[in-house]
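Take this structure first; my questions come after.
A single protein chain has been omitted from the complex, and every remaining protein chain is retained in its original position.
We call the chains A, B and C, going by the order they appear; numbering starts again at 1 in every chain.
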Amino acid sequence: MTTTQLPGATMQGFVIAEKDKAEWRTLPVPAVNPYGALVRTVVVSPCTTDVHLLQTGSASIPWLVGKPIGHEMVGIVEQVGELVREFKPGDRVVVSACQPDFRSLEAQAGQPKLHNTSQYWVDDPDRGGSVVDYYYLLDADMNLAHIPDSVTDEQALMIPDMAATAFEGVRELGIGYGDTVAVLGVGPVGLMGVRAAVLHGAGRVFAIGSRPVSFQVATAYGATDTIDYHEGDFVAEILERNGGPVDAVLVAGGTTASITDALRLVRRGGTVANVAAFFADETTVLDNVAWGYGYGEKTIKAVECSGGRWFLEKLLALVEHGRLDPAPLITHRFHGKDHTAEALQLFLDHDRTLLKPAVYFD
Amino acid sequence: MTTTQLPGATMQGFVIAEKDKAEWRTLPVPAVNPYGALVRTVVVSPCTTDVHLLQTGSASIPWLVGKPIGHEMVGIVEQVGELVREFKPGDRVVVSACQPDFRSLEAQAGQPKLHNTSQYWVDDPDRGGSVVDYYYLLDADMNLAHIPDSVTDEQALMIPDMAATAFEGVRELGIGYGDTVAVLGVGPVGLMGVRAAVLHGAGRVFAIGSRPVSFQVATAYGATDTIDYHEGDFVAEILERNGGPVDAVLVAGGTTASITDALRLVRRGGTVANVAAFFADETTVLDNVAWGYGYGEKTIKAVECSGGRWFLEKLLALVEHGRLDPAPLITHRFHGKDHTAEALQLFLDHDRTLLKPAVYFD
Amino acid sequence: MTTTQLPGATMQGFVIAEKDKAEWRTLPVPAVNPYGALVRTVVVSPCTTDVHLLQTGSASIPWLVGKPIGHEMVGIVEQVGELVREFKPGDRVVVSACQPDFRSLEAQAGQPKLHNTSQYWVDDPDRGGSVVDYYYLLDADMNLAHIPDSVTDEQALMIPDMAATAFEGVRELGIGYGDTVAVLGVGPVGLMGVRAAVLHGAGRVFAIGSRPVSFQVATAYGATDTIDYHEGDFVAEILERNGGPVDAVLVAGGTTASITDALRLVRRGGTVANVAAFFADETTVLDNVAWGYGYGEKTIKAVECSGGRWFLEKLLALVEHGRLDPAPLITHRFHGKDHTAEALQLFLDHDRTLLKPAVYFD
Partner (left out) sequence: MTTTQLPGATMQGFVIAEKDKAEWRTLPVPAVNPYGALVRTVVVSPCTTDVHLLQTGSASIPWLVGKPIGHEMVGIVEQVGELVREFKPGDRVVVSACQPDFRSLEAQAGQPKLHNTSQYWVDDPDRGGSVVDYYYLLDADMNLAHIPDSVTDEQALMIPDMAATAFEGVRELGIGYGDTVAVLGVGPVGLMGVRAAVLHGAGRVFAIGSRPVSFQVATAYGATDTIDYHEGDFVAEILERNGGPVDAVLVAGGTTASITDALRLVRRGGTVANVAAFFADETTVLDNVAWGYGYGEKTIKAVECSGGRWFLEKLLALVEHGRLDPAPLITHRFHGKDHTAEALQLFLDHDRTLLKPAVYFD
């Protein structure tokens, strides 16, 4: 196939150099395949996952070394392959964090995210994370999304991971009108989960966390009760306030022990959906009283972020039409890509005022 | 079985006397079966269905003659049967409009509304509509609902038919996050449909009607576009504004022709749910171009109001927790049950400022 | 309410006397409430659950002492309450093992089995297990089922627990046409699971067990592969034969470790449904590699037997119309209720030729 080359063939990327160390390096600008695109980065949002990869990357995932970090970005299309139909240079876009290959049997089976090509950087020297001047993706028509005029860059920036993960998880809960929902962990994903629950008909919504900034946004998003898990037994507190167990629980943080907490919170016949990744433990231990000894009618789902143009544009439609405003998630702003390390430091410092940082490249 | 009798064994009821004529009559207060209850009426809301029954009742449904009208009411429990567990005299309750017999195979099959005992007045001289001093129902634990303290009588009054019909219909649409929805007919049920769509994740919502009072409430409930069907071809207008067909359509008014309108509006793969009753026509004619000649991947659902304590209390939870405020539906208020005829006259006069009237008995 | 009394007011029941000891005792024949019935026992099938209760009953569930064992039976209606509509003396019936109270909020919510009154013997001196001359149940119309003429007593005997548990579990798997399914544990419930999978469109079906009698029936029911777990690593064997993981797993035996086995067997995006009860362990430990560290897209369901007339008659329709023949499950037959202890002894002896015994009362 023919490919084209960006005039000026190098760029800067913020790459994992070694354990606990990232640095700006000069990288080649990838050539674009006929279905692909290059997106000029406007704003990125570093994430706990980036910090995690930085801390463990050189050890547990060796091929990550030398790769740029990042998976949340908004930009302007710079170049598209010759077979791209729906995007053109100059379009303002958000890039899907989960990038399914829709030409896969998993997609045919209705589960495209199971064939997520964003996991396969290892095989592709041209690809990596989003903290680069020009981000390259394989299939523009499938994994970019147009941003409606009325949606800001910062709103769009929260869509591909924070919103996509939470809305996917909440969708799996199957909430019915008026159901009571608990969200365990109200970092940025959990906060989106609060909003997703309200937009799926939840009545009472418990937000469990510990930080004032989270509780403030949770309340703005529609949480009816905010519960500080530092203040005693939050499971008992919720069961008492609610007069019994809740209908559904989204787990968006904590540890493997949170699954048993969720099982204690949820009624028989209810669902627990987990969207957190628990790499610290080799096992997840379910308490059999909470789980019902195997026949307690409690469903446990383990949900991954979804992606693709269609899903992202549906979420952006929620922003466009006033149902969802992700802007309050961005608590810290940096102007100039050189500040990326400062943004990451906020996570390392466990800054209690941080939800998400935005780093503007210019 | 033993039964008890209310001291002072007569009451007043507003009954269908003949075609186009209703009048207050003295009726016996029914004796309560062990599972039943008497509810003292506080406030009722006459309805287009009442007008329809009045206009056709004596001709097409002879057994309705002599029966009180009405199916939307809020009241105070006056008396309960000896086997009632969850309600006691003095409780403030809303009465289910659709009263399923949950001891039925239909209920076992997950479709309790298909065995709706509120349709069987004909067999029971003790039962009738809700515009009576003491309303009698067969199964209090199953078909009454407690009203949360923070919910007003007027809010609760809109739950058993206006909200229950619309939320049931919208639930059948299977709306996904960000979907575009059209609501055809924004009388009080359609307006509840607008809100139900927003609370099921709809993005853009088109409200099709003709009256300013409807458009005002529709906008408050989250409609993004209000379309007056008197101003030209509303189907073409929506297709143009939306850049193509919508994902789902709720039909909440009009005529059998509205089904074809809805099929023109909805995309292939989408769903039309009808909650209107079309008694004027013997057939419903689908345009085959709109329907896709039988394989166009458009689903048509014909949905009836649901009921029962569980469903009503779920809807009341939406009010309690601030997701839904039905109060704006009540545009006219009357104090004193003698004003019931005036309330009905508003429908006969096609009062363009009317959504729903509330008639307080005292 | 009025009640009636059976002439000759005592009967025999096989009751738990103390740990590891059951004996025949003379019991009063219960009086029938207006919705209830007495069913004269024709044939029963003791079960591992009975053995389990006998072994632990006096210690862990004190109120079981003095109660008759048993929950699977076929009989003839002897007497019905005055409000029973659908059953009359002389009707041949199967009794639901799970007896939901359909007048419950759980039933209204579509999950009647969550309000299973067969769990509440503790509160009712008149009620107990089915190994009695006259079995009393509270609601005949809801929890008896008519047996079609072409269905034998032995076929019907396997419906209320063996079939109802397995078909309910398999229904929760959401099998699609052509899916590959593994059934972990092919005792009588697992064997019914094999058939349920075939009747839900499964293609390849792996039956994991160890006994020739099980494998013979599994093959007759449509299993394509029988795997003996004593012969090496059955998970590896299945993954190799299948060329990868399966679409769905029914766990119908084993220990809590079987859940991790099932997670190893199932593909991402697939479902594990457990219908076994794991009382031996206080926890269930999930291997995080198998589970995907919380976001592996594998769903775990913990499913209880369902019941009620509608469900049982649907399963009986499968027998009537030739889809399902439960008769091969009965491997041992006894004539005379005095042989009940012998039937139980087969379980205690771990008889490798036993699937289920039938004990005819006469």
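Observations on the model:
In the analysis below, a residue touches a chain if its C-beta (ideal position, glycine included) is under 8 Å from a C-beta of that chain, and two chains touch if they have at least 3 such contacts.
Just so we're clear, the structure is a prediction, and the values are computed from it rather than from any experiment.
Touch with the chain omitted from the figure is made, among B:Gly292, B:Gly322 or B:Gly336, by B:Gly292.
For the options A:Arg103, A:Arg241 or A:Arg352, the residue in contact with the chain missing from this view is A:Arg103. When the omitted chain is restored, the residue from A:Ala37, A:Val80, A:Val93 or A:Met142 that touches it is A:Met142.
Note on the undisplayed chain: of the listed residues C:Glu78, C:Asp179 or C:Glu297, the one touching it is C:Asp179. Chain A residues in contact with the hidden partner, per the touch definition given at the top, are 1-2, 34-35, 102-105, 107-110, 112, 139, 141-142, 308-311. Residues of chain B that touch the chain left out of the display are 106, 109, 111, 113-114, 251, 256, 259, 268-269, 274-279, 281-289, 291-304. The omitted chain makes contact with chain C at the following residues, 167, 171, 176-180, 196, 198-205, 222, 224, 313-318, 320-323.
The rule is simple: only the chains that are shown with their structure count from here on.
Summed over C-beta pairs in contact, the chain pair with the top total is A-C.
Chain B and chain C have Cα centroids lying 42 Å from one another.
In chain B, there is no position where the chain touches two or more neighbouring chains simultaneously.
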